[in-house]
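A single protein chain has been removed from this complex, and every other one stays in its place.
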Amino acid sequence: MDAIILQILNGLDKGSAYALIALGLTLIFGTLGVVNFAHGALFMIGAFCAVTLSRILTLSRTTIDETQTDFLGNPLKVEVPYAHDFFGPVVGDALIDWAVPLAILFSIPVMLLVGFVMERGLIKHFYKRPHADQILVTFGLAIVLQEVIKYFYGANPIPTPAPDVFRGSFDFGAMVGFEANQIIYPYWRLVYFAFAALIIGAVFAFLQFTTFGMVVRAGMADRETVGLLGIDIDRRFTIMFGIAAAVAGLAGVMYAPINSPNYHMGMDFLVLSFVVVVVGGMGSLPGAVLAGFLLGILESFASMSAVIDLIPGINQVIIYLVAITILLTRPRGLMGRKGVMED
Amino acid sequence: MFGLDKTDTKLLLIVAVLCLFAPFILNPFPTSSGLAQFNAGYPDLMQRFVIFGIFAVGFNILFGLTGYLSFGHAAFLGVGSYSAVWMFKLLSMNVIPAILLSVLLSGVFALIIGYVSLRRSGIYFSILTLAFAQMSFALAYSVFTPITGGETGLQLALDDPRILGISQTAGGNIPVPALFGLEMRASWDLVLGDWQFTFNAGYYLCALILLAAFYMAIRIFRSPFGMMLRAVKSNQQRMNYTGLNTKPYTLAAFVISGMYAGLAGGLMASMDPLAGAERMQWTASGEVVLMTILGGAGTLIGPVLGAGFIKYFENIFSKLNDNVLHGWFAFMPDGLENLMVTIVHPFVGKGWHLTLGILFMLVVIFLPGGLVEGGQRVGRLFRRRDIKSTGPEAEAAQQRNAAE
Partner (left out) sequence: MSKSNFTRRGVLRTGAMTAGGLALPTILTAASHSGFTNAPAGATVTLGFNVPQTGPYADEGADELRAYELAVEHLNGGGDGGMMGTFSSNALQGNGILGKKVEYVTGDTQTKSDAARASAKSMIEKDGAIMITGGSSSGVAVAVQALCQEAGVIFMAGLTHSNDTTGKDKRANGFRHFFNSYMSGAALAPVLEKMYGSDRKAYHLTADYNWGYTTEEAVKSSTEAMGWETVNTVKTPLTQTDFSSYIAPVLQSGADVLVLNHYGGNMVNSLTNAVQFGLRDKQVNGKNFEIVVPLYSRLMAKGAGANVKGIFGSTNWHWSLQDEGSKAFVKSFGTKYGFPPSQAAHTCYVQTLLYADAVERAGSFAPCAVAEALEGYEFDGLGNGKTLYRAEDHQCFKDVLVVKGKENPTSDFDLLEIVEVTPASQVTYAPDHPQFSGGALGTCNNGA
């Protein structure tokens, strides 16, 4: 029982990352009708926003410490962050420690900008082109983006820890009456889950309750009619693309402490996020979120050693098995609409 | 010729000539010049050009004709490779049974996956094929290690129980794949002055098979069956309304293209008897999609061009290192030399992915029809020159211009 609760919790957490990426992907597909293979790259760029901010905060001047030597026997160079000079050691260290949460603020304008540039510069010209072309050009873009990141940051993962107060885990099991150490849950993953819930809620509220959201939803349903009404749907779609990029970026920023960011993390998530979107039903926002959590939880169950012993290799293929099963039983995914992407 | 019309015969002949003279065409630079880096006429790469050409031509039969975008074709290539290597291990080092089995097994595999996946269309079909292929890759890499060799790939060993043939050569080595005694790796060098051309037995076998595969593809494209597939692409619903069941047609196309992939896999293993699980990864499936679209989906020659383009990048650009760059720009003054190396450096060697990504984007943005469209545009450009000429040609051109 406790093992199952544990895996549900894990699944919710994994699922929140899947759901956030799939949400952005669906926003782009649903509004613009574009299949964006560069979405994983946006997630990756978000994570590197966190890396960049923490690099900026730890920008240092070098002083020579004559008492110590480095590996070649020369006097040791000691790095003192400028943050110490500006804010004093205490505040400076606190800033460095909180680099990842601070990166949320840093990443929003960056990701919006990246989104706008991408949409105006490239995606716009592909609205009328076949999906295959969209896939190819965004896939090319994804390669270019990740190679650029690799050029500047290297291929090795870069540790980007969460603030000190969020390190470690709490004993969830003991709180609800299980034995100690049976169900533990890291603080940062709880933060991630809450953050994901907040973003998902905000996106839904935005689409549901604002005029802007209403127009976009109308555009999703029938773009031409909205255009005939004299509404500048193009500008709104650009903004929508920026928002989707920001959602992916934020998912990446907060993900940085969970797994050290590396340049190919976007590609690692790409296939998975497409599976999530399709299982949820192309173009359906609630479907994407639902499928994200569902696949997260099932993946967690499949990684239990009792399950692996029963069916060897199940943890390797569970996502795809679920995808196949759902697609064969529900032709348009969990909540897909008829006629979307079937030609 | 061979039941083809004039244009198609011409196309087939062009491909035949290209294949035959590839060792010359791909080695245009003298071996001692700095540009020899760009020579691609060595056996391994020539074989790869042709094998991936077959793979892409087969993929195009499905994608180019029916519009069904499969993201799992690499799985068939992998199955083909594995069956060929198993044939070498168990039966004989002759490539014929190995290739036959790989085509057969991948056909069966394609029939099963196709039967299930073709119940859906559009992106749902793509994801189904992707899921099957990724499952094949994941399992081949891990739990199926006893059958597939897992991470290290399936290899020949000195103690293989080869029924028709020897386990080891007299020298104590593993025998190599051969066609009735003609070893696939046998090569002849032709040296003309500073140029060197290599003719490889394996390459010419692959090239022959490519020609046969290409001929088959032309016949399929021009047949009533091919017309039916095109009709599926343009409007499947209408087809269904006419009371026609399209599924047998699309399934047949799927199986045929799966068999092409298996043939490519079998050939790959015949040229180099090792089958790795990475051959089935989604990126490998993605690669053949890129080849086809890059070259020109739905055209006959396009996929072959696309395959050559990508393999050339992978094998030639990745080998350019700073040392080579310094060699090229050595004639410049030092400062300029270093500047040039710094500028070029991010795009070659370990940066070859970047260059490939940029080129993809450029081709897709400016040449939606792929390289074939590029060729046609260049061709048209030359035809426009007629306006400058004199006589009836110029008259015609002027008239046309006026009409436009």
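Note that the chains are named A and B in the order they appear, and that numbering of residues resets to 1 at the start of each chain.
Please note the rule applied: a contact is a pair of C-beta atoms (placed from the backbone, for glycine too) under 8 Å apart; a residue touches a chain by one contact, two chains touch by 3 or more.
Predicted model only: the values in this text are computed from it and were never measured.
Participant: Would you mind spotting which of A:T63, A:N181 or A:T225 touches the chain that isn't drawn?
Facilitator: The one listed residue touching the chain not shown is A:N181.
Participant: For the chain that's not shown, point to the residue among B:G153, B:G258 or B:G369 touching it.
Facilitator: Of these options, the touching residue for the absent chain is B:G153.
Participant: Of A:P89, A:G121, A:P159 or A:G227, which one is in contact with the hidden chain?
Facilitator: Residue touching the chain left out of view: A:P159.
Participant: Identify the residue among A:H39, A:H84, A:H131 or A:K150 that touches the chain left out of the display.
Facilitator: Of the candidates A:H39, A:H84, A:H131 or A:K150, A:K150 is in touch with the missing chain.
Participant: Using the document's contact rule, name the residues of subunit B that touch the chain not shown here.
Facilitator: Subunit B touches the chain not shown through residues 31-32, 39, 42-45, 48, 138, 141-143, 145, 150-153, 155-159, 168, 171-174, 176, 183, 185-194, 196, 198-199, 272, 274, 276, 278-279, 314-315, 318-319, 321, 323, 349-350, 352-353.
Participant: Can you name the residues of subunit A that touch the chain not displayed here?
Facilitator: Considering the whole complex, subunit A reaches the absent chain at 2-3, 6-7, 9-11, 13-14, 17, 68, 70-72, 76, 150, 154-159, 161, 167-169, 181-186, 188-189, 257-260, 262, 264-265, 268-269, 299-300, 303-305, 308, 313, 315-316.
We adopt the following convention: only the chains that are shown with their structure count from here on.
Participant: List the centre-to-centre spacing of subunit A and subunit B in whole Å, with centres computed as mean CA coordinates.
Facilitator: So the centroids are 35 Å from each other.
Participant: Mind listing the subunit B positions that touch subunit A in their complex?
Facilitator: Where subunit B meets subunit A, its residues are 67, 69, 116, 119-124, 127-128, 130-132, 134-135, 138-139, 142-144, 236, 282, 286, 289-290, 293-294, 297, 346, 351, 353-354, 356-361, 364-365, 368.
Participant: Which of the residues in subunit A come into contact with subunit B in the complex?
Facilitator: For this pair, the touching residues of subunit A are 35, 122, 125, 129, 131-133, 135-137, 139-144, 147-148, 151, 271, 274-275, 278, 282, 312-313, 316-317, 319-321, 323-324, 327-328, 331-333, 341-343.
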